[in-house]
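Data first, discussion second: the structure below is written as structure tokens.
Only one protein chain is missing; all other protein chains are in place.
Up next is chain A:
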């Protein structure tokens, strides 16, 4: 196999979308909506780079490149471009270019258009990284990045409750699946010792024969099914329609939802062909296919219709991958590419209709063909491909699918029945979206329907035409795009011969039957819509509602737990914290017999005795102080004396810090006291202060004894020797303490200053809480209506 190094090009292609995302807000500020043309250069250039790898990949070659990431754990930041990755990458960057342009027109004048560009380009970069990733951890990182960036995209209109809900739902479901995937990858790494996709694919039966196969299978499937919206995880996909249309056109055609399908295709040679695989996948797929298509016909919003057809298409793909024969995988690959093209186009059409007619409701649309001829043409091109009519790529896919499923046993009959029913429903859905709004009479509610600008109609038109060209020149199409992709999925070179010229065979007959059924459904769509609606109303419960119930349950549990654990009373927290620490110190010491022996009275100089006496005076003053301010200042005396001791014992750094901390604590404590408007003195009776005093004494005794027992052990000088020897030699610093803080243990310090800052933020937030609201108990979040 010819393998070439392509580090520079590949890295550039991966980085370009992120770079563009970084400059997007600035570009938007200076160029307005025209920034789209500049920003679209990034995915276009990435597309061109991937294109240069195409000859290698088409000949069965693999392009690999990468960097070391965490060598200690064999984690690399590595990528691999084979047929599967290449075609996916081209779809992502190609459609991505059109989407960026489309967003330029669609969101023209939107306040946050720059931010939108940023989000969608970040998402694009994540998705590209996902399909090109070789190392499992790299793949996982990109996988979760797509979840996070899609969360940002779906919740883009964050002023709207429904958009926020859709975003959280998508994040919870796909992010949760991502965690399952992480567990699966860790199992693969730990039990099978395989760190990258290349190794997984080269390992043959290693995973299939592994005792952990079932666990790996379930975890990987969880990841794939949540991302690719299989029932019952599909709910996030239609709810993600709250996002602006360019997002739907991108996420739900070639990218986000295809990530799961990509993973299944990728893992098929290593995990597939087992009983588990060939049973579970087709069943979930078939159910998703039919249910999704039914719900698609039921919807009245054309965007929701398209969303459910996407669910349905994903079901079809999962079903085919589950069947796993060569023909089935070829069918899946052909359908995947076709679907990316026509679905991306149709979503953009839906956006254009919304843009031109200001509604997406089917019963308020009609007669737009005269006003929006280009959009209508694009819609028809895409719908014909989706309906599987020759000469479009959708036709090639459908023929291949039926060809793959034509076996005379009951299992295949079940699958083919599901495929025909699903495809017929999707056929109807395609024309509901692409024909209904354009024919008939223009409703009076639509004023001045109009075609969008160049950027609006360019995308759908290009994708529609691509679906036609791909089928007309099927040999080139198979050689460069579908062939290499199918070969990667099968794990052996695949020969695809299907062309747009129909042959009279069983598959074609089934195709005709599908179209016939599809036309019937289209004509009866109103009746079907009503019937499905009634059935759903009768059931009354669905996964969407289930999601809400689960979230409410989660909130409820955390609310109860919080109320138990967080009383909101400072004295309670202090008591619990000190009691636990004291018990942790004293109990092991007493029961393990590790109490320190009685210390000798050290020989101290007279001024050292004075300092010790100062500490005692400070403590006694705290205890007997008549008012709080005196107590705080007395505490400061004790602290200063301690700082003096540090100074005398030769730890100037420590002493210095102690002085400053003491000063600031006295100042801040005094400020807090005035702020809280406490009474100047503590008026609690003895029976309340006595337990506190006992606890404080016990705590002090615990710490004192603990420190004593530590100092009585032999001193291990390994660390101090090390720091003494190397502090100046390799870190150029004489002050060992400082060198440790900023250099040897710099990562610790980084964590600590992050904590300091977060604490500052938290304190600031606490101070800003209005006084009036402080006494009220927090509301039960589950009682508020969503």
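In this section, a contact is a pair of C-beta atoms (placed from the backbone, for glycine too) under 8 Å apart; a residue touches a chain by one contact, two chains touch by 3 or more; residues count from 1.
What we mean here is this: contacts and distances are computed from a predicted model.
**Q** According to its UniProt record, what is the protein name of the omitted chain, chosen from "Branched-chain amino acid ABC transporter permease", "Na+/H+ antiporter subunit B", "ChsH2 C-terminal OB-fold domain-containing protein" or "Secreted protein"?
**A** Spelling it out: the chain absent from the display is recorded in UniProt as "Na+/H+ antiporter subunit B".
**Q** Which residue among A:563, A:675 or A:725 touches the omitted chain?
**A** A:675
**Q** Have a look at A:667, A:694 or A:710 and name the one touching the chain we're not showing.
**A** Per the contact definition at the top, the residue touching the missing chain is A:667.
**Q** Tell me which residue among A:11, A:274, A:709 or A:749 touches the hidden chain in the full complex.
**A** A:749
**Q** So which bits of chain A touch the chain we can't see?
**A** That gives, for chain A, the contact residues 652-653, 656-657, 660-661, 663-664, 667-668, 671-672, 674-675, 731-735, 737-739, 741-743, 746-747, 749-750, 753-754, 756-757, 759-761, 763-764, 767-768.
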